[in-house]
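Heads up, one of the protein chains got dropped from this complex, but the rest are sitting where they should.
Naming follows writing order (A, B and C), and every chain is counted from residue 1.
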Amino acid sequence: MKFGLAAFDASWDRHYQDLSTNVLGRQTREFKEQLTIFQERLVEFAKDHNKELKENPEFRAKFIRMCASIGIDPISLFDRQRHLFDVNDFYYEICVKVIEICRKTKDLNGGVISFDELHKGYFIMLKVQIEDLEKSIEMLQSLDGGFEVFFIKGKKFLRSVPNELTDDQTKILEICSVLGYASISLLRVNLNWKPFRSDAILKEMVANGLLWTDNQAQGEVLYWDPAWIIRSSSLM
Amino acid sequence: EDKNKTPLLIIDREKFLNKSQFIDEIAREIYGFIMSEFKEQKEKDGVILITLVDIYALYNKSMRIGTGLISPQELREACEKFEKLGLNELRLIRINGRVLCISSGNSFEFVKTKIIEIVSFSPGADLLRLTQSLNENNSNSWTMGIIMEVLQNCVNEGDLLIDEQISGIHYYMNSDWKI
Amino acid sequence: MTEPQTITAQLPPIYSFPPLYTCQPNALIRQQQLDTWCELILEFAKTNKAWCMSQEGTIVTNSEQASSIPSIFVNEQIQRSAAAPFIEEIWSKMLQSEKAIRSSKSTYIILWKSLDSWSSLILQWCESSGKLNQVITLYELTEGDETLDWEFHGMDIELCEKCLLKLCDRGRATMLKDQGKVMGVKIV
Partner (left out) sequence: MTEPQTITAQLPPIYSFPPLYTCQPNALIRQQQLDTWCELILEFAKTNKAWCMSQEGTIVTNSEQASSIPSIFVNEQIQRSAAAPFIEEIWSKMLQSEKAIRSSKSTYIILWKSLDSWSSLILQWCESSGKLNQVITLYELTEGDETLDWEFHGMDIELCEKCLLKLCDRGRATMLKDQGKVMGVKIV
């Protein structure tokens, strides 16, 4: 299961790997550079010949399949001005990717992922703006798929699991949005919760896969929000 | 697993005079796709149940690459056309009053009974264990989306009790606190 | 040798996520955590062309001079490190998912490419450099100038043997042994 290592989807990635083994053979460094240049040329070709490709579905189908098989994410074929097909295809591709990402990361984040994390972790490298992501997720609502959007302190989140966050859980995620984690002493300082209450809710969130535990900090166990995985990288 | 399912006939939005003709064609393609994709499950269990969201991703990725993906709204409209088009093995249902799914046969009850059965044989089973047992011969036709919703229903209706540990949620039969 | 990039720079953001170094109590999360560690080790080995790694997570080179890169299981930047029992669990997951194999020197040979892919690559080299039906020594294959451009150059001898055995299974090679020690191979 790929997580954050490559924005490419697992099946395309497998195509890419098989291809690079038998067809491309020698995967030396300069060969990899040639491959990336080839990819960029292909993307340019798609944008330049947008009209012909649009008119001829058979040729377009083959062209896109080939791009997909050597690891070009279809989203990167889209360009705001000279869009390749129906302008909305760009958004439908994002919809498909959002569904896959939510299903794939469910065990890492308990089925709760922020728009910011989705954008930074999976879309920003495909030159997708946050507004495009929001528009696609808006479109997804018509599928009534249990993908519910909600807010924590003005920040947009997407939940793809049935049970809603309780108020206490939401408050803890608010605290986590500052440093990435919550702890019994932090909750006493910020919410003046008694230790036994914080302990019970923090453990409940771990049980539901919403927080990871970290027992190597001095003093007390820290409970980290997995949304911090992506955010912390942008700070470095 | 990557059966080469390139569509025989390219159903391309531009080729259709009006939208509803396009939707009808798409409905037939989706119907055929689901019936073949879940053929094993239909034969083995006699039922199919999958969320519209999962169908959207699966169908677009398998059948629509290169020919232009369909929108969520188009998928929904196409599925709503099944009955009118005589495609009556599959129909649109809503589970837990929330989630739209494509279903064949008495699918929800089937999965619910199976989950309760698994828990009765292995008390304390968690989601991982349930998913493995449900998809025994790695047919993985019971997607995570469905299993979680049905499990939620079992807890809400009082069929199953939860044992919440830091290791995760474990499920037990409810034999003492009937409602 | 340029100043070696820190491991953190080579690996994705989750490598700097402190809880990654604590064996997670939640079973579902722990599965993901172990899978993630496997992917990190594969990427780490691939980036540093490390054929072999020690139990402690350092790169094992056949040359005397030990590798200067610290253990992947120790992250100085965030003062976190995986405890030995957890490292044990990670290695058994690597073995169980065939992403690594135990070498005779109780180190781990890392398979960032599957055995089959490596053997096909070796086969491809033979075909393209006219070496079919000739006896080639393992040394020639892994250290010879002719394989310099190929990704399997410098491959660990034990791994090379296993790949060639794969080719034998496919009937595309025969091993030449002298008192049980593999001397060379003939690829057809």
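Everything that follows uses one rule, which is that a residue touches a chain if its C-beta (ideal position, glycine included) is under 8 Å from a C-beta of that chain, and two chains touch if they have at least 3 such contacts.
Computed from a prediction, not measured in an experiment: that's the story for all the values here.
*Asks:* One chain isn't displayed here. Which of the visible ones does it touch?
*Replies:* A, B
*Asks:* Given the contact definition stated above, which residue among B:M35, B:L85 or B:I162 touches the chain not shown here?
*Replies:* Per the contact definition at the top, the residue touching the missing chain is B:I162.
*Asks:* If you put the missing chain back, which residues of chain B would it touch?
*Replies:* These residues of chain B touch the chain that is not shown: 124, 155-158, 161-165, 170, 172, 174, 176-177, 179.
*Asks:* What residues on chain A make contact with the chain left out of this view?
*Replies:* 196-197, 199-200, 203-204
Throughout what follows, only the chains that are shown with their structure count from here on.
*Asks:* Can you check which chain pair, A-B or B-C, has more C-beta pairs in contact?
*Replies:* A-B
*Asks:* List the centre-to-centre spacing of chain A and chain C in whole Å, with centres computed as mean CA coordinates.
*Replies:* Those two chain centres are 29 Å apart.
*Asks:* Can you give the whole-Å distance between the Cα centres of chain A and chain B?
*Replies:* 23
*Asks:* Using CA atom averages as chain centres, what separation in Å is found between chain B and chain C?
*Replies:* 40
*Asks:* Using the touch rule from the top of the page, what residues of chain C touch 2 or more other chains?
*Replies:* Residues 25-26, 28, 31.
*Asks:* Where in chain B do residues touch two or more of the other chains?
*Replies:* Expected reply: 166-168.
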